[in-house]
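Take a look at the structure below.
Heads up, this is only part of the complex; the chains shown haven't been moved.
The first chain written gets the first letter, and so on, giving A, B and C; residue counts start at 1 in each chain.
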Amino acid sequence: MQQFEPVDQDYVARVRYGFSLQNLMTTIDARMTEVLPGEVHIELPFSPKLTQQHGYIHAGLITSIVDSACGFAAYTLMLGSSGVLTVEYKVNFLSPAKGDKFLAVGRVIKPGRTLTICNGEVSAIDGKDHKLVALMQATMTAVST
Amino acid sequence: MQQFEPVDQDYVARVRYGFSLQNLMTTIDARMTEVLPGEVHIELPFSPKLTQQHGYIHAGLITSIVDSACGFAAYTLMLGSSGVLTVEYKVNFLSPAKGDKFLAVGRVIKPGRTLTICNGEVSAIDGKDHKLVALMQATMTAVST
Amino acid sequence: MQQFEPVDQDYVARVRYGFSLQNLMTTIDARMTEVLPGEVHIELPFSPKLTQQHGYIHAGLITSIVDSACGFAAYTLMLGSSGVLTVEYKVNFLSPAKGDKFLAVGRVIKPGRTLTICNGEVSAIDGKDHKLVALMQATMTAVST
């Protein structure tokens, strides 16, 4: 695992504040549980309001939490004056999103002045079992605010 | 545009029923507005509960509606006895998801016995203006139910 | 289909010159057959030197010609002083790349000052038959030269 050095010493507060502004995350009860240089964790509890037709969490919401995890992971390494937006991502779904809660981990692979490349994964947690349910590869961009 | 011939004559009812089982779509007030052979439209009204940090709809929810549109577009051409799941997708975000409502269109490019390849797009509708905000390329799979 | 207006009037010569510098394209006998605003065509003849294990053209070479088609399609709309690089792409393979020749078409979906989003497709041509073999969604970037 690579080690990154944030240029903005207040990156934790800045990232947590950005997350608090994502109303969707509040609406679905997602919590940001870890903020490290180039790595962010987001947890989502299961809710029957968020399912697809087989009763599992909808792929788009699994994507939402790992998109936010990757975006804020990129944001930990950006300048304090910048914002972050998603350019694009690709997600593979490996198993149905079945569990009590879901842990999304976003990690920076290559930071850049403009574009930052990230990997993300989502695990379903069912009691003691952890199962990988989704894999993301994403491009984030710094924007002037 | 290709013409497809559904093998299941009841595909509209089957697709609309599948959509009605996606609790997430009900939770976010999304409606399925069009069901054609190999093509499905889904509309999402803007809601401040679904935003990211700049007040636009979260990329993951834009993804959710176009994932459902592509998945059900694939499902229109599948056997009546099958289910549909998302294998993977890739989404590019072209403009901020800013508007009164959002129209996701999913279209089958190549149907298959197991895998079906789809394209999807999401437009933001702001009064009379339509603006392309996202582009998807997706792989769906038929599953036994 | 969208209409684009190149900012550089010499875009055809610039694009054809850029293509002529891609030694790989010469090595595999690929030809640029069409250069339009936001759209480029590249043709590849079948060669047994370029195959994968079943005797069809290797997926990576199908990718190579549609990557070049998309990159140069983006380049038609860029400033005369810029260069173009591939940020990322995603490709679905729909059928085996079996045919006498292969036609890659790259089209700009959304041009941008820095990032340009493109769609590409590759058809296999076998006598009179045309068959879609690959579908690309790509992000290109302008670079200073």
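What we mean here is this: a residue touches a chain if its C-beta (ideal position, glycine included) is under 8 Å from a C-beta of that chain, and two chains touch if they have at least 3 such contacts.
Since the model is a prediction, treat every value here as computed from it, not as a measurement.
Chemist: Of the identical chains, 3 are shown. What's the total across the complete complex as given in this file?
Modeler: Total copy number for the complex in this file: 4.
What we mean here is this: only the chains that are shown with their structure count from here on.
Chemist: Suppose a student superposes the Cα atoms of chain A on chain C; what rotation angle should they report, nearest 5 degrees?
Modeler: To bring chain A onto chain C, one rotates by 180 degrees.
Chemist: Distance-wise, how many Å sit between the C-alpha centres of chain A and chain C, to the nearest whole number?
Modeler: 33
Chemist: What is the distance in Å between the mean C-alpha positions of chain A and chain B?
Modeler: The answer is 22 Å.
Chemist: Using the touch rule from the top of the page, what residues of chain A touch 2 or more other chains?
Modeler: 87-88, 90 - these are the residues of chain A that touch more than one other chain.
Chemist: Using the touch definition up top, name the residues of chain A that touch chain C in the complex.
Modeler: Contacts found on chain A: 87-88, 90, 114-115, 139, 141.
Chemist: In the complex of these two chains, what residues of chain A are touching chain B?
Modeler: The contact residues of chain A facing chain B are 18-19, 21-24, 27, 48-54, 58-61, 63-65, 67-68, 83, 85-93, 96.
Chemist: List the residues on chain B that touch chain C in their complex, please.
Modeler: Per the touch definition, chain B meets chain C at residues 90, 92, 94-95, 109-110, 117, 119, 132, 135, 137, 139.
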